[in-house]
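Note that this complex is displayed minus one protein chain, with the remaining chains in position.
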Amino acid sequence: MSPVLEMNGIVKRFPGVLANDHVDLRVEKGEVHALLGENGAGKSTLMNVLYGMYEADEGDIRFKDQEVHVKGPGDAIALGIGMVHQHFMLVPALTVVENVILGMKDNGRVLDLKAAAEKITALAERYTMKIEPFTLVGQMSVGQQQRLEILKALYRGAELLILDEPTAVLTPQEVKGLFNMIGAFTSEGRTVIFISHKLKEVMAISDRVTVLRSGKVAHTLHTSDTDPKELARLMVGREIDLSCEKFSCADNREVLRMERVCAENEKGMAILKELNLTIREGEILGVAGVDGNGQDELAEVLTGLRRVTSGTITMNEKDITNASCRHILNQGVSHIPADRQLRGMIGDMNVVENLLLMRYHDRPFAKPFHLDWKRIEHRAETLVKEFQVKTPGIKVPMATLSGGNQQKVVLGREIERNPKLLVAMHPVRGLDIGATEYIHKRIIEQRDRGCAILLISTELEEILELSDRIVVMYEGEIMGSVDCSCVTIEQLGLMMAGHRWEEVAGEKSEG
Amino acid sequence: MMEWIFEFIAADLRTMTPILLAALGMAFSERAGSVNIGAEGIMLIGALAGAAGSFLFGSIWAGAFVAMASGALIALLFAYLTVTLYADQIVVGAGLNVLGLGLSTSIARVLFGVNTTPPQLDAYKIVPIPLLEKIPLLGPALFQQKLLVYVAIVLVPIVHFILFRTNMGLKIRAVGEHPQACDTLGINVYRTRYATLIISGVFLGLAGSYVSLGLLSFFTENMISGRGFIALAAVVFGKWKPKGILFAALLFGAGDALQFRLQASGTEIPYQFLLMVPYVLTIAALIGLVGKAKGPAARGKPYLK
Amino acid sequence: MRKSTIDLSKAVSPLLAIFFALLFGGAAIYLLGFNPLAAYASLAKGSVGSIKAVTETIVKAVPLIFTGLGFAVAKRCGMINIGAEGQLYMGGLFATAVGVYWDFLPPGIHLLAALAAGVVGGGMWGALAGWFKVRFGASEIITTIMLNYIASLFISFLVTGPMKEPKGEFPQSSQIAHTAQLPRILPGTRLHLGFIVALLALAFFYYFLWKTASGYEMRVVGMNPEAARYAGMNTAKSSLLAMFMAGGFSGLAGATEILGVQFRLFQNFSPGYGFDGIAVALLGRNTPIGIFLSGLLFGMLRAGANMMQMLAKVPVSVISIMQAFVILFVVGRSFFETRKSRVNILESESESDLEAEVGEGDRV
Partner (left out) sequence: AGSQEASEEEALKVALALPGPISDNGWSASAYEGLMMIEENYGAEVSYTENVSTSDMEDVFRSYSELGYSIIFGHGSQFTDAIHAVAGDYPDIQFIIINGNSPKAPNIACIQVADDQQGFMMGAVAALLTKTGTIGVIGGVEIPPIKMAVDGYMLGAKYADPNVEVLSTLTGSFDDVAKAKETALAMIGNGADIVGAIANQAGLGSIEGCKERGVMAVGSNQDQNPVAPDTVVVSVVKSIPVLFTFAFEKMAEGSLEPKVYRLGVNEGAVYLSSWHGFEDKVPAEVKAKLETIKDEVGSGTVKTQP
């Protein structure tokens, strides 16, 4: 078989960075080709070159045996290359149909949305997707948005589909759906390039793997000839250890208690329904569930960002129901928010100022009339060192750090306060395995120190690996609270789909 | 009483027209992400250009054309500075207001001379709509207006159609919401912003010419007197939708018309408070009726590839 | 280091921009039938040609610095304050009221009270727009424009009615008491103590935003309100405070103008200082030093403009064109730079330039 895509000697420089250093990539027709590499290895850059977002400084691209010059995404689309970006490129204020047909060359001057909607529904059905053409994209869950992104590319007749970290925000069920779709797609003789940090997924879906390291190709190999350990070594250059010990903490003091807590979303719909929860000192409570089942609201209610409509929350026997955010923070609550860009950091501020975020009114840093910048900077240096943040300096804007390093800053800031309760949402979303390993280690350290941890994640593996106890949320309710050692992935999956523990407890695990 | 009401409606239609035209134009550019507080300056140049065109070529059509062309030209300058050079939209807008005032006054003096009787210009004329104008009371109020009054009203559904039913409109709205997403789909964000700004310039120029040649038939210094700012408010108040903008413009027109009439009928209220009516109305409308209106998400932000 | 090259381009491009503004302005002057060389000679004479000219430049820069600060402090908290003009009027009104009616106060105290009244008057007007924003979500861009009109009409009402000078004909208030006047710094010129107040305000602006916890809070709210909420900050309070400060600065523009230059309240007593303040702040990139320098630049233009009309017979309308060119060329200054550094300008607009301009040393 001749390759459908050949990228030869691609070089892409950014000021001070050689993002792609003579990269050769060959992708066969009909295969799923995985692209692996640490954060900043140059994967997205390479794909952006292919898709016409960047112009390569050197190198050439052959697609379907033709030398091609992709000057912009328009050219790529015309060639039959589709890309689903790491950060979704959807317009939340527009409907599904509008997003799908946006910018299509063959749209009439006057839009026929009905006809387009029918085409889209038909296309979606072909790939066993369900999509409601006239809902606003802003009201859809991330999983749905992900599907929509793919649909957009399919609608444009993509022969080669680039998926940049498509599973970072998906639930296991959704990942399964995505993989089915990829299967259907490649069985039609079309091709997929798949970027992911999750080695298990890469093993499961891909035919071949190319590993990038520091902008260079480290290796290209057949998936069947390798294993996760080898891939990890190729990426990072050392062995990775992901196992951790678990403790029994049944007798420890209770830190947090939520009783019959209800809350509403912006539209006044009940989003948390009579929630009961407890966490003990030194315990990691994992909250599993499909995104959008009240996990965000749970974290917000706990940290004072959202009002409780009824019920009580007590922490260390003090009532903190509907207390102000500041008051709750002062009780020793730390929060790693789901979206670091949106909430966890200030991109335009430098690292020092970002590290100050929770402490700017605290004694040693805030003098009666001014901030003690000397002390603040000294502390920042220490934290940056302690948390191994890779940054050219402590005074560069946060936005210029890579996602993994941004997350380390957030984590460092939150852990440094020695919290009694740590609410961690998707703490490793989008991070490479090196960074993931590091952050998990630090979270466990906190647990060992006696901190109570609420770990919210859509990654079942992460939950199973770290948690001592697991609750599953579905439509704002808790389906069950189980000990980590006596539950299977299948049971969790069923609970995430809305079955109660009592219903699934009997199911025999298959190992 | 009835007569008074229809007189009032007629006055409302006349006064709201320049605001409506300007605001409809800005609906395009705002939808694509540009905030132009220089609308006042562009209208002022349009007012002068209309008078100059009519003066030099002896026809109102030439006047209207010159007004639209110069509006487009100034808008092009705005586009170049804010889109290509990423300059701050608010400062450029503020700069255009100063430029509009200086340029229109200077050129008017060169063209019409100082301290002379304003020249007799061909101006927009009243175009009665046959039959309809004969309806008692209603006819004279609604159907004996200048051409641009009808044009402005007819443009409301047209602009709505363009923005919400056509491919171009979809692109415009998307560019104002999420330019980067548009870029990944091969839409030229810069070209879209240029195009919408030029369209808005055409509308603003025309609106300006209506002030000099529709409301009046000559140009005087600074004659727009804040209508550009009010138009800007009308876009926000109308939630960036043509129908809403029509409603907002009618409301501002009504505020003005009411205030003239209250004064003319002799009231005890100091006139300054009557003059405040349209402005207070705007604020009241913003805080009472619109609520937390969010404009296009990328509004006011330069787009960097 | 890298820093030095950046500083160079930062310093050169505004100068180039001003040069081109003068060039194009000269072309406009020529096209409109005047002598550009004579015009610029008189501009220079009127703005820097003598001690008196320099002091006039400063006298005009004072309100511009204040209104520039009024725009900048709101911008730092994420709001666009087009309302400096109205806030200036309200500040002037309050200062006049204290200056005229509280003449029983001892000297010194009277002046301080009048200045404070200026802060309160402008601050209230700014906070009103802030309240509309945080309570009802009303766009401050629009409400501040509307409040400008309302303030100016309100003052028109007062000076033709309740505050009109007894027995006076012209619609104006009585003169403020001598004890409330800002003393002149240089005898024989109009340079008054307001200049020192402006310098203090610049220092306060810097100190507050970068050295205090509340200032830090305000900047966080301005850059990422979600993060501010997450950190337990009261974003509404910060926004209100920022708009109060914005109004307070602008109010000081009105207060110093009346207490130092005009001595009584008129309708339309500001020749557009509030609107120029927007340009001053943005040209100065919302930094203290930048605002100071661009305030002086606009002060020069205003002071020189009068002389341009007197000597070169260039009408004021042409001077508006020149001012517009300066604004447009300076904001379009990235024309003189490569695309890459253009992007840098934009991305570093907020934070890092302060360091570049104030110098790293200040932070450590």
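Odds and ends about this structure:
Letters are used for the chains, namely A, B and C, taken in the order the chains are written, and counting of residues starts over at 1 for each.
Here is the rule we go by: contacts are C-beta pairs under 8 Å (C-beta built on N, C-alpha and C of every residue); 3 or more make two chains touch, one makes a residue touch a chain.
Note that the structure is a prediction, hence the values are computed from the model and not measured.
The hidden chain, counted over the whole complex, makes contact with B, C. Considering B:Tyr150, B:Phe164, B:Tyr190 or B:Tyr271, the position touching the chain not shown turns out to be B:Tyr271 (whole complex).
In the complete complex, the residue from B:Phe78, B:Phe203, B:Phe218 or B:Tyr279 that touches the missing chain is B:Phe218. For chain B, the residues touching the chain absent from view are 4, 7, 11, 14-15, 105, 108-109, 114-115, 117-118, 211, 215-218, 220-223, 225, 256-257, 260-261, 263-266, 271-272, 275.
Contacts to the hidden chain, counted on chain C, fall at residues 46, 52, 56, 59-60, 153, 156, 160, 169-172, 175, 190, 257, 261-264, 266-271, 303, 306-307, 309-311, 313, 315-317.
By our rule, only the chains that are shown with their structure count from here on.
The greater number of contacting C-beta pairs, out of the two interfaces A-B and B-C, is seen for B-C.
Annotation: 46 Å between the Cα-based centres of chain A and chain C. If each chain is reduced to the centroid of its CA atoms, chain A and chain B end up 46 Å from each other.
Note: centroid distance chain B to chain C, computed from Cα atoms, is 29 Å. Under the contact definition stated at the top, not a single residue of chain B touches 2 or more other chains.
Each of the following residues of chain C touches two or more other chains: 347. Contact residues on chain B toward chain A in their complex (touch as defined above): 165-168, 170-171, 173-174, 177-178, 180-187, 296-297.
On the side of chain A, the complex with chain C involves touching residues 15, 303-305, 324-329, 335, 337, 342-350, 353, 356-358, 360-361, 366, 369-371, 373-374, 377, 395, 397. Contact residues of chain B toward chain C in the complex are 35, 37, 77, 80-81, 85-88, 90-92, 94-99, 101-103, 105-106, 109-110, 221, 226, 229, 232-233, 236-237, 270, 272-273, 275-276, 279-280, 282-283, 286-288, 290-293, 295, 302, 304.
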